[in-house]
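Missing here: one protein chain of the complex. Every other protein chain is in place.
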Amino acid sequence: MKRIIINTFKNINTFLKNDKFAMVGVMIYIFFTLIAIFAPVIAPYDPHEMHREGAKFMFNQPPSQKFWLGTTNMGRDLFSQLVYGARPALMVGFSAAFFVVIVGTLVGLIAGYYRGKVDSILMRITDIAFGIPFTPFVIVLVGFLGPSIWNIVVAMALLLWRDTARVIRAQVLTVRERSFIEGARVSGASDLRIIFIYIAPNILPLSFLYGSLAVGWAILTEAAVSFLGFGDPQIISWGYMLNDAYVSQALSRGAYYWFVPPGICIMLVVMAGFYIGRGSEEILHPRLKKY
Amino acid sequence: MALLSVNDLKVFYETKKGVSRAVDGISFNLKEGESIGLVGESGCGKSTTVKGIVRVMDKNAFSPGGEVKFSNKDILKLTEDELNQLRWRDIAMIPQAAMDSLNPVYTVKNQFLEVMLLKGGLSKNEALNKAENLFKLVGLNPQMLNYYSHQFSGGMKQRAVIALALALDPKIIIADEPVTALDVIVQHQILKEIKDLRKRLGLAMIMITHDISVVAQTCDNIAVMYAGKIVEKGSSIQILKNAFHPYTMGLENAFPNLNEPEKELISIEGAPPSLINPPAGCRFAPRCPFAEEICFKEEPDLEELELGHFSACIYHNNLDQLRSKAKEVETWQKINI
Partner (left out) sequence: MQNKWKVIAERFGQMLITLWIIATILFFIFRLMPGNPLVAYIDPTFTEEQQQALMQQFGLDKPLHVQYFVFLKNLVQGELGDSFFFRDSVTNVIAKVLPNTLYLMIFALIIAYTIGILGGILLAWHRGEKIETLGIILTLFTRAAPQFWVGMILLAVFSFQFNIFPSGGASAAGQVFNSEFDKLTSISFYYHLFLPALTLSIYLLGLPLLLMRSNMLDIMNEAYVDMAKMRGLGKFRVMFKYAARNAFLPVVTAMAVGVGYAMGGNVIIETVFSWPGLGRLLVKAVSTSDYPLAQGAFILIAAVMVFMNFMADIIYSLLDPRVTLESRR
């Protein structure tokens, strides 16, 4: 058991070492995680604070020494908002990905292992989940459940597991035919034991990769939902910043310093997930490897 | 005057680990109407050789040297357009039976017409007529032209691609393992078909196979390849009766012989060497039961030991003794790899 866990981590480790793309992805994650953790230290101001000079509010200030990225139309510091925005982004991304990996992996494992009726029922449910349009579903659910970051996570978790489940199931179908599984069965291991101790370690790297993609989707969706105005009004996220910029006419004023940086941050974090996922191409399709 | 003459042809692959010398200086001649068999284990460079001749090579392949002359044109110096002029019209190919060599989403007819109209300059009616005749020639119902490749059985598909190879009346046909993966009865039918057609149409042929008994049935000459080099070549009779090279002897043991159907099959232990930085000396030495110390140091050249019969081995004398020893199972089990 211990060896299995160690092997799993070794696999992931060598994979990261051999794949520059995946390495970059992990670095980006670490970078933004650090920013999120140390946001209060890094951000020069409270992101909600409306700055003034004497009696005059500092509305729509372009970038300066004092406000590195300028201020909003209400005189709030954009750089501080950007720094604090890393928190909800990562929180949403990782918690949604967590549910997606757990649910998707479980469904895939059970469907692939038991096959037959269990499999067809679970796969029909997966098919239906694939029939539900993702963004509209999240919007409707969050719109009616009320704007909160956890509602967004729940809405996404309800659907996003579908991709993982399909891929994991396919993988389980091949793993379960291997001889060591047969060996475990002959030696009288229970189904649960076979599933979690023998099969699961073999498909964990795959779950991990799909999780990294889910982080990206979740962050994108959170941004979109916030942009549409269904986000948590108490929390400043990158999507909220973009919504704020959009409704405050930042576009027509050409305030690029306002709406360009949050988009770049979103893009970087999402890209990190893709980079790790792209590495998966080389694991999943080894014949595509360069000579 | 040779129709095709290959001189010191080299085809190397650029790989991550280094340059792989897949075809390392190969020479042979092919006269009009003549046939030659390239024999060797898989990975010895047979297929790469013919790909190098028609210049349909993988992206990472290149030719650092050599010359391929086809009716006085040096193929290696032709442009892509000039090559396309020559391909199929002068040199056509019968691919491996196991491979899907027909486009699965078009009918066989479509692919016949394509090559005949585009490259043969025939009218649509002429082409259709010719395609039907070719199908009859290889023993297929012309109705089957309308089929997709997946609708053919293995043997029928192979007949169809033979017919396709004849579409432009080429001068040379390259047959790359044309019967591998077919069952034995069909193998014999197809080989007989190829032999008859060749005689009737006066075609020259290069046959590639790992099975020396296949070339014995179909080819005038044989070139035995090992690890990117020719180790023995000569007429089929010379080689089958009087093999000079231990590898050839080993190959003869490994396949059923029509004259001695009861013979026990002996395989050659071990695997060919890496073609990236191949070892010094004779490339077969590590697997050769007769290898001496010198074999691991110096690479023997191809030498003409009797008229038209070449071998690259230090043994020039007492070959009868060698041959009888090579027929014994124990001899081949002695090698330590």
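As written, the chains take the letters A and B, and residue 1 is the first residue of each chain.
In this section, contacts are C-beta pairs under 8 Å (C-beta built on N, C-alpha and C of every residue); 3 or more make two chains touch, one makes a residue touch a chain.
Because the structure is a prediction, the values reported are computed rather than measured.
Q: Can you work out which residue in B:84, B:189, B:213 or B:235 touches the chain that's missing from view?
A: Looking across B:84, B:189, B:213 or B:235, the contact with the absent chain belongs to B:84.
Q: Taking the full complex into account, find the residue in A:133, A:183 or A:233 that is in contact with the omitted chain.
A: A:133
Q: For the full complex, which residue in B:8, B:100, B:183 or B:196 touches the chain that was left out?
A: Per the contact definition at the top, the residue touching the missing chain is B:100.
Q: Out of A:145, A:170 or A:184, which is the one that touches the chain we can't see?
A: Result: among the candidates, A:145 touches the missing chain.
Q: Which listed residue (B:150, B:200 or B:241) would be found touching the missing chain in the intact complex?
A: If we include the chain that is not displayed, B:150 is the one touching it.
Q: If you put the missing chain back, which residues of chain B would it touch?
A: On the chain B side, contact with the omitted chain comes from 51, 54, 56, 59-60, 80, 83-89, 92-93, 95-96, 99-106, 114-115, 118-119, 148, 150.
Q: Determine and list the chain A residues touching the chain excluded from the picture.
A: So the residues of chain A touching the missing chain come out as 127-128, 130-137, 139-141, 143-145, 216, 220, 223-224, 227-230, 239, 242, 245-246, 251-252, 254, 256, 259-260, 262-263, 266-268, 270-271, 274-275, 278, 281, 285, 287-288, 290.
Following the convention adopted for this analysis, only the chains that are shown with their structure count from here on.
Q: In angstrom, rounded to a whole number, how far apart do the mean CA points of chain A and chain B lie?
A: About 54 Å, centre to centre.
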